[in-house]
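This is the structure, below, for whatever I ask next.
Removed from the display is one protein chain of the complex; every other protein chain stays in position.
All chains are identified by letter, namely A, B, C and D, in their written order; residue positions are counted from 1 within each chain.
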Amino acid sequence: MVSSYLGIGILFVIAIIIVPFTMVLGKLFRPQKFEISKLEPFECGIEVKDVPQGKTSVHFYIVALVFLVFDVETVFLFPWAVAFDKLGLFGFFEVGIFLLLLIAAYIYAYLKGALKWEE
Amino acid sequence: MMSYVYDLMKTPFVLALIKIVILLVVAFTVIAYITLVERRLLGFFQSRLGPNRVGPLGLIQPIADGVKLFIKEDTVPIHSNSLLFRIAPIFTFFPSLVGFGVLTFALPWITPASKMHLFALADVDLGVLLVLSLSSLGIFGLMLGGYASGSKYPYFGGLRACSQMLSYEVPLTLSIITVVMMANSFRLSDIVTAQQTHRLYFFIPLIISFVIYLICMIAETNRTPFDLPEGESEIIGFHTEYSGMRFGFYYVGEYTNVVFLSMLAPALFLGGYDIPFVNDIALWQVYPQLISILGFCSYAIKSVLFAYFYIWVRATFPRYRYDQLLKIGWLVLLPISLVNLFIVAGIKLFLLK
Amino acid sequence: MASIIILTAILIAIFSIFVVSLKHPISSAISLLVGFILLGIFYLLYEAEFVAAVQVLVYAGGIMVLYIMGIMFSDNEWIKITRQTHIQAPIAIILILIFFAFFGHKLYNSDYPSLSSKSSQQVTVVQTVKKPSNLPYPKMETNPRSVAVKLYSDYLYPFEVASVLLTVAVLGGIFLAKKEV
Amino acid sequence: MGRIKDINGSGYPEWIGLTKLDIILDYCRRNSLWPMTFGLACCAIEMICAMCSRFDLSRFGSEVMRPSPRQSDVMIIAGTVTLKMAPMVRRLYDEMPYPKWVIAMGNCAVHGGPFDDYAVLQGAGRILPVDIYISGCPPRPEALLYALMKLQEKIRNPKVVNEPHFIGPDYSKPTKGWMAKGEEIPEVVEEYLKQGRGVDSSQILE
Partner (left out) sequence: MNNERPSYLREIFETKEIELNMGPQHPATHGVYRAILTLDGERIVGLNSVIGYLHRGIEKWAEYRTYKQATPIFDRLDYLSAVINCHGYVGAVEKLLGVEIPKKAEYIRVICDELQRLASHLIWLGTHALDIGAMSVLFYAIREREAVVDLLEAQLGQRLLNNAYPIGGVRFDFPKGWVEVCRKFLKVFKGKIDDYEELLTGNRIWRQRTIGVGYISREDAIAWGLSGPTLRASNVFFDVRKSIPYSAYPDFDFEIPLGQNGDVYDRYLCRIKEMRQSVRIIEQALDGMPEGELKAKVSPIIRPPVGEAYFTVEGSKGQLGFYIISDGKEKPYRVHIKSPSFINLQGLDVMSRHQLIADMVALIGSIDIVLGEVDR
């Protein structure tokens, strides 16, 4: 029923609006003084020359990649879990095959060193 | 005039608004005071007093902190991506706040006129799934905040936050899936009802899931021992460049997550608003109001236990290192939770039939 | 209800245009993220609850993370000197407008279920009960359950093929990412 | 009217003239002074002691040590400021958002202490507008607590807002060369300005 989401919808909108609303309201009370030295990025008091961009190892990326696969996998597991009493043994084996294939992928990723972080 | 107001009260929109106002007031009070409770408790753990000067027992301390942050200057650094910098705190804040909407706090309230009011904002069918899908958005707050600052420490904080929250989301989801499997519903009230009818709290059959949930709960909220994104003594944190109320929203967002996850945990594993050792539903037929209130208290106490667990862990443990954290997430928790899935399926299929 | 649906649809269109028109890749990515969330809301309004949750979980919470990480890793200074629009853009815009006009006309004249039927639904939050029933919350057949039964009976083969696809995704991803490291 | 605007010379919006609101805001401000984790030398140890069990700065709500200047309200200069460190101290002070306060802890931060030589800045007051000076080498943790209370008093009391406050031996008037609020910055910061950083804000606006 869509109607039951009414409260959630309103809460969603309020929760998003709270942050900008508070910041705009706070503008009436908070001091604001433009000083160029204040806006320098903080790096332990040292003057900063370069901005970090595109300089990081690709390892973080692999984490996201493997995560995505397992994220999609959980999406398939949700309907299975919620209808477990109906699907019974058949569903159990079905998902068993599904998961075994994924576990194979997991083992491959492990053997390839994608899940090793200590070099 | 009064009848007009009364009529207005009956429309679902206004009813929902009233519920939201109550929910937000209570939620923000709890979130504000959990910061004080944490500081006082840490004080007691560390043989000191904690804030006690501002008002009686330091009760005005959270308000003072909040107002202070509110009237503090707001800086947007030069190298930052200004728009992104401004909108990033929204993402850490709203998923958990919306999550409060799907929690059911007690058995339905019966008015003298025999009307039934749900003790929840919206007890939707999607329940846990909605919570999970929204909390998957929480990562953007840290990630974008770190990236948009245009400074190195936040950049590292953002990267760490990213891989940490991704790594622990899968085990968390898998552990919740086992609960869904037992209850055959995403709805939180159904999950609690299943525990009430079985007369068995799920943390007994799902002990592995419960432990995984406890670990992932701490990791998802970036708290000690998994507080790498804001490891103050290493990289100063993804919110290094944030000041004033924007920082305040990160601060509040963290505690919102803490409160929310420690309110979700009892519903999933400890029977939620069920009063232990009592047949709730039978009693509810007789004394509906009393059981509703007692159930709410029971729920509150269970949630406080989890919140206490958070603070206790914070006072005790050192911090993990980045690679160890990922190792635990991917090489320990993920395989265990996958195997656990089969175990629970087997239990459900062959033992509980 | 119809007005909310139309509003959402318009917002989705606007953010989709932002995705292709904004200059900085991170702005495009954020527009895409908002678009995905709005699409989730759109599905929800059409009572496809499960799909809505999955939309947010996978697209907004999963794939967008990947995109934004990609942008964070790459040096996007070069974007600023690259042209955003192709020389054929005006022609493309005219063609798209013709396309939309054509399909709008077709849809308008067809007997596709109108949006107004949605608004007739009564919204009920307060239930009236004589006496508390046996269970406080009546058990009902929910959307995800029906999706599940369909998925695991009628669409069994696509489901199993999906697992093969996911495995291939892992292999491919690791192959691509590991090669240059 | 003028009062709330004057705190730290930080440019509050002018329309706020509500005195009662001032009282509430100041109450909150002075009861939530978050110090910056910033130890320079010997006095830092006494600062740690003041944070810990026996003296417990947290009673005043000040145990939230923020490592980033962006989130801190009060800078406790605990120790010797050398000439090499002075630009960093100044930059950190600059990076703090308004309203901000400075406590100079220990003789070295007050006037150079025993080190009247080529390497040491003769008092943090030469580069920063210091609000509270604590003498002692090092001052006891109690002195820091007292300084914090004095700072709270200063935030509350409009009369002392623009005057440096001394604790310990009674310096009746600040020596020449101390920096008052709104005054021009003396030699070290001039050097620091010459390096091309911290350009005068008025130039940027024009």
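Things to note:
Throughout what follows, contacts are C-beta pairs under 8 Å (C-beta built on N, C-alpha and C of every residue); 3 or more make two chains touch, one makes a residue touch a chain.
The model shown is predicted, which means the values in this text are computed figures rather than measured ones.
Residue D:Thr37 is the one among D:Thr37, D:Gln71 or D:Ser135 that touches the chain not shown. Only one of B:Phe45, B:Trp109, B:Phe296 or B:Phe309 touches the absent chain when the whole complex is considered: B:Phe45.
In the complete complex, the residue from D:Asp26, D:Glu46, D:Asp73 or D:Asp131 that touches the missing chain is D:Glu46. Touch with the hidden chain on the side of subunit D covers residues 36-42, 44-46, 48-49, 52-54, 65, 67, 79-80, 82, 84-85, 88, 92, 114-115, 117-120, 137-138, 140.
Taking the complete complex into account, residues 42, 45-48, 152-153, 156, 160, 224-225, 227-228, 231-236, 314-324 of subunit B touch the chain not shown. Within the entire complex, the positions of subunit A that touch the omitted partner chain are 43-46, 50, 52, 54-60, 119.
We adopt the following convention: only the chains that are shown with their structure count from here on.
Subunit A and subunit B, compared by their mean Cα positions, are separated by 16 Å.
Rounded to a whole number, the gap between the C-alpha centres of subunit A and subunit D is 40 angstrom.
Annotation for subunit A: residues touching 2 or more other chains are 1, 3-7, 29-33, 36, 38, 40, 42, 56, 60, 64, 66-67, 71, 78, 82-83, 99, 106.
Residue numbers of subunit C whose C-beta contacts span two or more other chains: 50, 54, 57, 61-62, 65, 69, 72, 123-125, 142, 144-145.
In the complex of the two chains, the subunit B residues touching subunit C come out as 10, 12, 15-16, 81, 83-84, 87, 107-108, 110, 114-118, 123-126, 129-130, 132-134, 136-137, 139-140, 143-144, 147, 158-159, 162, 166, 169, 184-187, 189-190, 193, 197, 281, 284-285, 288.
For subunit A in complex with subunit C, the touching residues are 1-7, 9, 53-62, 64-69, 71-73, 75-76, 78-80, 82-83, 86-87, 90-91, 94, 97-99, 101-102, 104-106, 108-109, 112-114.
Taken together, the subunit D residues at the contact with subunit B in this complex read 10, 24-25, 27-29, 31-32, 37, 52-54, 56, 58-61, 63-64, 67-68, 70-71, 73, 95, 97-99.
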